[in-house]
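Only a single protein chain was left out; the remaining protein chains are all shown in position.
Letters A, B and C mark the chains as written, and numbering starts fresh at 1 in each.
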Amino acid sequence: MNRLRRLLAENAVVLLFAALIAAAIPLSGAPPLYLLQEVLTRLGRNAVLVLSLLLPVMAGMGLNFGMVLGAMAGQIGLILVTDWAIVGLPGLTLAAMLATPVAVLLGWLCGAVLNRAKGREMVTGYILGFFVNGLYQLVVLYAMGSLIPMLNPELVLSRGYGVRNVINLTGVRQVLDRLVPARIGGIQLPVFTYALIAAMCLFVVWFRRTKLGQDMRAVGQDRAVADAAGIPVERTRILAIVLSTLLACYGQIVFLQNLGTLNTYNSHEQAGMFSIAALLIGGASVTRASIPNVLVGVVLFHLLFIVSPTAGKNLVGSAQLGEYFRQFVSYGVIAVALVLYAWRKQAGEQQARAALRGPGVGT
Amino acid sequence: MSRTRRRAFLRAALLAGAVVLGAWLARTGRAHTLFLDNAAVTLGGQEHPAPGAVEVSLDGGKPEVLEQAERAMRQVVGPVHRLAIEVRQGPGGPRRVEREIRLPFGWDAAVVSLPAALAGAPAGAVVTRWQPPPPEDAPAEQMIQQKDADVLPQR
Amino acid sequence: MSGARRLLAEFGLPRVIIALFLLGLFAAAPLVGVSLAASLSDTVVRFGMNGILVLALVPMIQSGCGLNFGLPLGVLAGLLGATLSIEIGLTGPGGFAAAAGISLGFAALFGLGYGVLLNRVKGGEMMIATYVGFASVMFMCMAWLVLPYRSPTMIWGFGGEGLRTTISVEGFWLRVLDDFLSVRIGEEFRFPTGLLLAFGAAAALVWGFFRLRVGTAMTAAGQNPVYARAAGVDVDRMRTLSVVLSTMLGALGILAFQQSFGFIQLYQGPFYMAFPAVAAILIGGASVSRASLVHVLVGTFLFQGILTMTPSVINSVVKADMSDVVRVIVSNGMILYALTRRPAEGR
Partner (left out) sequence: MKTRLAALAPLTLAVLLALPGPARAAARYHIGVITGTVSQSEDDLRGAEALIAEYGDVKGGGMIQHLTYPDNFMTEQETTISQIASLANDPLMKAIVMNQAVPGATEGFRRVREARPDILLLAGVPQEDPLVISSVADLVMRNDFVSAGYRVVWTAKQLGARTFVHISFPRHMSVETLTRRRMIMEQAARDLGLTFVFETAPDPTSDVGVVGAQQFMLEKVPQWVRKYGKETAFYATNDAHTEPLIKQVVEHGGIFVEASLPSPLLGYPGALGIDLKAEKGNFPAILKKVEAAVVKKGGTGRLGTWAYSFGYCATAGMGQHAINVLDGKSKMTSMTDLFQAFGKYTPGSRWGGAWYVDASTGVRLKNFALLLQDTYVFGRGFMKSAEIDVPEKYLKIQSGLRKRP
């Protein structure tokens, strides 16, 4: 009984979500085949982005809101290859290669900034996203076409500089997803993308066992102890963010090749918010996140996203109410997920205190 | 070699490798628009008339029939392509010409002159860079007004 | 470290830089054809409008709940008060007072629930507050549509039901605070005496509160909860009280804002309300765990000054549509600077 309760408590967020979705699916009236297809597509689209959050959590830096920096780097790569008309798999690979140095640089900047804001990394990362967004606009809206020569007039505004607000990625659209075509019973499977995600997962698993990965975990558990043990704390934290930014950069490229269009000035903005929400819904916490959390989270979060507009509409009978309902639910459940986690943590601390029978330990 | 030097060397090699790979990717992935032009051309004072009804295929793809003075648009990827032209009828009689065309990296779009290719003209005459027409020649919007008879009376 | 440098560090290099930057903008304004008097007037009005909203952050910071990213909750209470007051049809100062009264009621209620919630999630307040704020804004979006408001000035002109996105307070209590004893100097400078008095009164109240026994207890609960508990302070109660206070100030803040602004902004309007306030107090030199009235005053003035001056001046200098991007970089850059200062407290 006790064990069952613990199990329930530990997976409360996931269970809550699963129940909510189970209730919403029949209400939305969406055909199951469509749901399956959408979820499988979205899994391929979003998994890498969400994966990029794992390493900073391990290093005790919380959820990396600075991952939008990586997303921006990825977009710069895509803008450039679209401008040069490099298409297909070579185009996508080149975009990733071009974005890599940008992502590393931005990641290093982000890590250095976060090192100066220990204890409030999440909020700082959030604001850093806004700040770098300004720099990004400066580059894409003013430097491209004037300082950085652009070849393709279809990308440049007719005033002569600045990139148009929507870029059609026809050249690289779904090249990963369709590289190994597979159709099972009317369901299209992005096999190659899945392989890529699997490879990234393996990378994360392998990385955790390396010396650097162990160091990161040590830093995440206790900075002072890690420091005493001779681990370069600051450097390790920066590396965690650099890797995360790099993964986010590749993640955004995978995301956009599936979407097929790039909102030049906005595509990156929600990348952080939605990935973090997905990870939390998958049962992760600010201090503990694993690969199953990523996969479960993406599936649950996106199922909710797919069914809630129509479910909301059918429930309250008006399209606009349905839209607000969807947003209410998606923000609300993130809040609930965070609250449940915090409750559990406090309960755990109380238990630990009781077990110690010592004086209260300050948190 | 000391460890640091070996490391520096390794890094330089890695960087060079990445640059080479990037350049190769850019070259092979570059998309071009080709206008296959079956119109008469004058090369070095000599006129090459356009043959009637030719079958053109690129890189062994599906052939397309082009009548005299017709133009086809194709999207191709990469620098080197095989152009195959099969003339059904015309001044020179039925024949088949195959030749390789090379596209410079910087060209977004190129015009391939089929008569020039048939005549065995040098590459510079067969493949030329496409230039967009000047804006003065661009058409402008033409206004259309609703007929008064179609306007519903006001409530 | 030499004495002078330490002094500078105390006051904060960022504030010196920002103040100099703002001064530069003011100096440059007449040169590029931007009216100095009007700009100053705008800055002062904005200072008054936003002051109470920024002030609302102080209690929660002091009690150790961090930055109140859940400020939209207070704002929503204010919106409820404002719309209900208009619905009843009250105008003038009476209408404003009624709006304030109703808002405070709602704010106390919301704050209580929110405070109890935050007590159970110690350590994760800021993130949770952000999402609680977002979710409550979306919830109220639905409410605005379905609540049975009837006043024709507020509901959709065409559909005949649901509240509009923006509601004009003209004819109700437009500038009731601004115009109270307001002074006009020259053509373009207007001094909103009443507004600043209201802000001053609110600030004085908060100042007074923290001089009371309960106020010092609240500060103690924030600075060192273990010690406070040992000294007999009910930390949880102090935290709840601070959240209630913050929410109530937020409600009053939005009312002061609206009467000057002239419109009530519903739906997504309150969504990002917390960010400018947080930015202002951080620029003023507050940290996540320590804030004073000086921080509020300095921060609000600097932040709103930059917000007013950057677009007009930079736009005139650069002669391109670049100023908005520059503003985004400058203001977020400053928040970042404030966040990354190595704080004296903590590790």
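Everything below uses one rule, namely that a residue touches a chain if its C-beta (ideal position, glycine included) is under 8 Å from a C-beta of that chain, and two chains touch if they have at least 3 such contacts.
A quick note: this is a predicted structure, and the numbers were derived from the prediction, not measured.
**Student:** Indicate each shown chain that the hidden chain touches within the full complex.
**Tutor:** Counted over the whole complex, the chain not pictured touches A, B, C.
**Student:** Could you tell me which of A:122, A:141, A:253 or A:334 touches the chain that is not displayed?
**Tutor:** In the complete complex, the chain left out is touched by residue A:141.
**Student:** Looking at the whole complex, which of A:29, A:101, A:181 or A:232 touches the chain that is not displayed?
**Tutor:** Residue touching the absent chain, from the options given: A:29.
**Student:** Thinking of the whole complex, not just what is shown, which of C:139, C:189, C:210 or C:271 touches the missing chain?
**Tutor:** Counting the whole complex, the residue in contact with the absent chain is C:271.
**Student:** Check the options C:94, C:171 or C:208 and report the residue that touches the missing chain.
**Tutor:** C:171
**Student:** List the chain C residues touching the unshown chain?
**Tutor:** So the residues of chain C touching the unseen chain are 33, 35, 38, 42, 45-46, 141, 145, 152-153, 155-160, 162, 164-168, 170-171, 187-188, 261-263, 265-269, 271-273, 275-276, 307-308, 311-312, 315, 318, 320-325, 327-328, 331-332.
**Student:** Using the touch rule from the top, list residues of chain A that touch the missing partner.
**Tutor:** 5, 8-9, 12, 15-16, 18-20, 22-24, 26-27, 29-31, 34, 38, 42, 45, 130, 137, 141-142, 146, 153-154, 157-166, 168, 259-261, 263-267, 269-270, 274, 305-306, 309-311, 313-315, 317, 319-320, 322-324, 326-327, 340, 343, 347
**Student:** State which residues belonging to chain B touch the missing partner chain.
**Tutor:** Here the touching residues of chain B are 132-133, 135-148, 150-155.
In the analysis below, only the chains that are shown with their structure count from here on.
**Student:** Keeping to the contact definition above, tell me which chains border both chain A and chain B.
**Tutor:** Shared contacts of chain A and chain B: no chain.
**Student:** Quick one: point me to the chain whose Cα centre is farthest from that of chain A.
**Tutor:** B
**Student:** Using mean CA coordinates as chain centres, what's the gap between chain A and chain B in Å?
**Tutor:** So the centre of chain A lies 40 Å away from the centre of chain B.
**Student:** Express in whole angstrom the distance between the two chain centres, defined as the mean CA positions of chain A and chain C.
**Tutor:** Inter-chain centre distance comes to 31 Å.
**Student:** So in the complex, the part of chain C that touches chain A is made up of which residues?
**Tutor:** That would be residues 67, 117, 120-124, 126-128, 131-132, 134-135, 138-139, 141-142, 145-146, 225-226, 229, 288, 320, 322, 325-326, 328-329, 332-333, 335-336, 339-342, 346-347 of chain C.
**Student:** Using the touch definition up top, name the residues of chain A that touch chain B in the complex.
**Tutor:** Interface residues on the chain A side: 81, 84-91, 93-94, 97-98, 151-152, 171.
**Student:** Give the list of chain A residues in touch with chain C in this complex.
**Tutor:** Going by the criterion above, the answer is residues 113, 116-120, 122-124, 127-128, 130-131, 133-135, 137-138, 141-142, 223-224, 286, 316, 318, 320-321, 324-325, 327-328, 331-332, 334-335, 338-339, 341-343, 345-346, 360, 362-363.
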